[in-house]
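In this view, the complex is presented without one of its protein chains, the others remaining in place.
A and B label the chains in the order they appear, each numbered from 1.
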Amino acid sequence: MADTEIVSHGTAHAEESNGGGIMRRLNMWTGIVVGVIAAVVVYVIAAKLLVNPDNEDMAQGPDQAVIAAEVAWVIGFLVGVGAFVAPFRWLMGKDQTHDDEMFLAGKGQGVGRYLRFTTDHKVVGVQYLVLAMTTFGVGGILALTIRTKLATPGEGLFGGQIYNGLVGMHGIIMIVSTIIMVVGPWGNFIMPIMIGARDMAFPRLNALSFWTLFPVVPIFLSVAFLGGIPTGWVAYAPLSDQAPPGMDAFAVGIIMFVISSGIGAVNLIVTATTMRAHGMTWNRTPIFVLGVTATSVLGLIALPCFEVGMIETLLDRSQAASFFVPEQGGSQWLYANLFWIMGHPEVYVILIPAVAAILEMTPVFSRKPLFGARVAAMGIVSLVALSVLVWAHHMFVSGWAPTLAGPFMLTTELISIPTGMIFLVLIGTIWRGKIWTRLPMLFVYGFLWNFMIGGITGIFLSDVPADNELHGALFVTAHFHYTLLGGAMIGAMAAIVYWFSKMTGRMFDERIGTWSFYTIMVGFNVTFMAMFFNGLSGMPRRVADYDPQYLIGNMISTAGAYVIGIGMLLFLYATVSSWRHGPIASANPWGAKTLEWYVPSPPPLENFEHLPVVTGDAYGYGDPTSVHTSHPGVASVASVPAHTEGNAS
Amino acid sequence: MSNDIEELPEASSQPPLSERLKTPEGKTIIKVATVVSVLTVLLLIFCIWWPLISLPPTMSDTEREVKNTLLIFSIASAPVMALVWGIAYYSLRHWNAGSGDTPPEDGPAIRDNNRLTIAWVVGSSLLTAFLLIWGLAALTSTTTLPTDAKPLTINVVGQQWLWSFQYPEDGGITSNDLILPKDRPVIFNVTSTDVIHSFWIPEMGIKIDANPRVTTNTLTTPTELGMFNVRCAELCGLNHSYMETTGRVVNPADFEQWVKDKGGSPGMLVPLDVNKIEPKE
Partner (left out) sequence: MKGVGVNPVAGALTAVVLGGVVVGGTVLALHGVSPKPPLMVVDGVAASATGIPGVTKTADLKLEAYPDSAPITWRRTNGGVGPHPGWVSYGPTTNIQLPANTLVTVTINNYDSGEPIPNPGYLASVQGTVGGTMTVDGKTETSIDPSHVGHTFTIHNYPSDTQESLFVSVPLPAVSDDVMSNPPEQPSAQNPYGWPPHVVKFQFVTKGPGDYAWNCEFPCGGNYAGMGEAMSSYGYMSGVIHVV
């Protein structure tokens, strides 16, 4: 159990520290400048050397130039933001001084620390939150554009080429955004405090994981200007081989994204495994910690397969390799398998942190212990284990290995059992509780409704003959939006409301938040329930135009989508306005028991005055003998949660 | 009191069921059961209605299997949804502690209930097993031909952005419309000349990807006369949404007439090699 020995010396270092060296001058803007210059220079040189439209042997020139430019952007950005300064100085023999470390942790820098290579996990958490919400907003704009186009059949506003590109961009931006949506902000900000640590195991890697992710977003946006992608975010070969250079930018973006999430996953796993406070055995660890750790393990195993698939796609496109080109001995099924070995665990990477957050909140708002906490833990671990065994249910109709249809149907249906355990834990916690209907609890109920529908329609899809009818149709789209948007995103928004006060020191505006919740729920169900009907009636997915018999369903979906948009804008407004001038929050407005609620809101730089000692789990509601911590690690008693112990009726 | 381990020790000291149901705890159980039952009925109505109203007209045996499967799965999901939502709703109504600024007092410290957990896991496993067995049976029935069947073989070629159909057993004719004789099993050999497409007939419940350089297959038996749609179900580029054509199920006599009109000979086997199409590098 690491006790970092760095204890704040009160006021002696309250003023701006002297350390940092060149890091004082480097930030996001210098990163962007260096990155853009590098990308432009490399592209100009590469275009001169490699691109020659008249020479057939140099047909891959444009792809090579785009790849070089995008990689140059990332490396230039990382150089400009100062990611390589510390390793370089270490090579030169200059170790970090205490002042350097304090500067890097953002001491005394005010808002500027959010734009720098700051190692403080709380800063990284806020950075992730802003990035995740911004990317989600961009994805939402694309979604509304798609739905506007689909409101009526016919050529309409723009044709299939732009539409296919929109669909692909919407997909990848939403996937990136939802993967980081809970693990990024709360796995970084809350989890170390929740386990009684002062920071994560590798603070500089923490900053690196964020700043490696940041340049990925402009890469995906640049795809639109390079011809777009015709494949959807799954980037199936060999259509990916046919695509314009936007496909190369897409692939580079994916590779960088997987690298970033790998770094973050390692950091999180090591932190949760080794830095828990004295007395925090695994049985006493909050379920949220277990959830994000399990997610990180799963992501670390699964996401690199996508990276490999994209590297091989790049080789096919830029070096005339033949991994996925059937005419030259390759196989399109190789790509499909690589992709889906990532693709299925990836949706659980999105889902499990949100589920863990919901599981963390439900006891607080039912004032009851988490029912069957071990069942919940077992459920999460089983989900992780089983999710790597089900991938070919996405390939039932591909014609690959028809003899494996039965076994994959078995594993896919088995996954419904741990999912059912999660529902058992949730309603077991709610049953006989004292339901405190604040905004996070509304989201819990929303999750129960949406995720149930999403999960059940997943079972429909797991049946092979039914999948023969439903695959590639709008039914699948509705199913995964119910689980990812209706389940995981609702859980993420609940987490934002729940931990908002801890992160910002202000309470989230629950009046506007409640309007936003109901608006989103109504709009969401209208939009995607109509899609179930349309999909079952035979409308394919990813189509820019459709048979007029599907008009009514599409108009309903579009109307619902606009309502979702209004709800999301309300939520955004509530977030921004609460952050700027919401009411000041106490340390523990929810009367919760996990360690983060014992520290002030927002927490000081090193979280605790003294590291806490844990004596029980964090769900001891109604049981005066079960206390999470006897030494909360803060000096003032006022921050001890002001709960009352009711009688166990 | 014997030492038989049929009953748990406390069970022998519990009053009979009718007494237990009159306690406050028992009354709660009855009320919840009522809510769940009402919800089950409502959901059953929805779960039966929605596939029946959405599915395309059933024109083959495979589609009938799909329809039955979806109905059964949908019906089986109604009590599951009702149970979870009913309990959640009842709790919200009955144990609502308001939305005040301070946390309400704590509830009872119920951490687990082993019997409930076991019952839940066993129940969900049984349901999963049932759905799995049903699914395997459906899978078998939709992928095996009856032994005395004389299937018609049709080659399906998907390319960007067009379907074409070859009838190697009827003189090698090609067609843009898919004409099928009624009540005769048909095997589709599907391939592509460029990227991955997906050969889908919604009214017949069959779908199989068209892959370059590989031939996949699927089979069905049309059982109703009429028109159907052939669509592409895998994004294949610019005109993916227009990769659609018509089909018709006709009487066997009309089918033979159509073959002759097209210049073929019904029943004449022309071994068309599907891979004779040459995809460009």
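Following the convention adopted for this analysis, contacts are C-beta pairs under 8 Å (C-beta built on N, C-alpha and C of every residue); 3 or more make two chains touch, one makes a residue touch a chain.
Computed from a prediction, not measured in an experiment: that's the story for all the values here.
Chemist: Of the residues listed, A:T30, A:T97 or A:T148, which one is in contact with the missing chain?
Modeler: Reading the full complex, the residue touching the unseen chain is A:T148.
Chemist: Write down which of A:L157, A:A385, A:L404 or A:I584 is the residue touching the left-out chain.
Modeler: The one listed residue touching the chain not shown is A:L157.
Chemist: Which of A:P87, A:P548 or A:P583 sits in contact with the chain that's absent?
Modeler: Going through A:P87, A:P548 or A:P583 one by one, A:P548 is the residue touching the chain not shown.
Chemist: Given the full complex, what residues of chain B touch the hidden partner chain?
Modeler: These residues of chain B touch the chain that is not shown: 157, 159-162, 164, 166, 172, 174, 176-177, 193-195, 212, 229, 237-239, 242-246, 272, 276-281.
Chemist: So which bits of chain A touch the chain we can't see?
Modeler: Residues of chain A in touch with the missing chain: 53, 59, 141-142, 144-145, 148-149, 154-155, 157-162, 166, 230, 238-239, 241-244, 325, 509, 511-512, 515, 547-549, 565-566, 568-570, 572-574, 576-577, 580-581.
Here is the rule we use: only the chains that are shown with their structure count from here on.
Chemist: Could you please state the distance in Å, as a whole number, between where the Cα atoms of chain A are centred and where those of chain B are centred?
Modeler: Inter-chain centre distance comes to 31 Å.
Chemist: In their shared complex, at which residues does chain A touch chain B?
Modeler: These residues of chain A touch chain B: 159-161, 164, 167, 230-232, 236, 238-239, 242, 326-328, 332-333, 364, 366-375, 397-399, 402, 405-406, 409-410, 413-414, 416-417, 420-421, 423-424, 426-428, 430-438, 445, 448-449, 452-453, 456, 459-460, 462-466, 468-469, 471-473, 532-534, 536-538, 540-547, 590-591, 619-623, 626, 642-646, 648-649.
Chemist: What residues on chain B touch chain A, complex-wise?
Modeler: 50-51, 53-56, 62-63, 65-66, 69-70, 73-74, 77, 80-81, 84-85, 87-88, 91-92, 95-100, 102-113, 116-117, 120-121, 124-125, 128, 131-132, 134-136, 138-139, 142-143, 190, 194-196, 198, 200, 202-203, 205-209, 211-214, 216-218, 229, 231-242, 244, 279, 281
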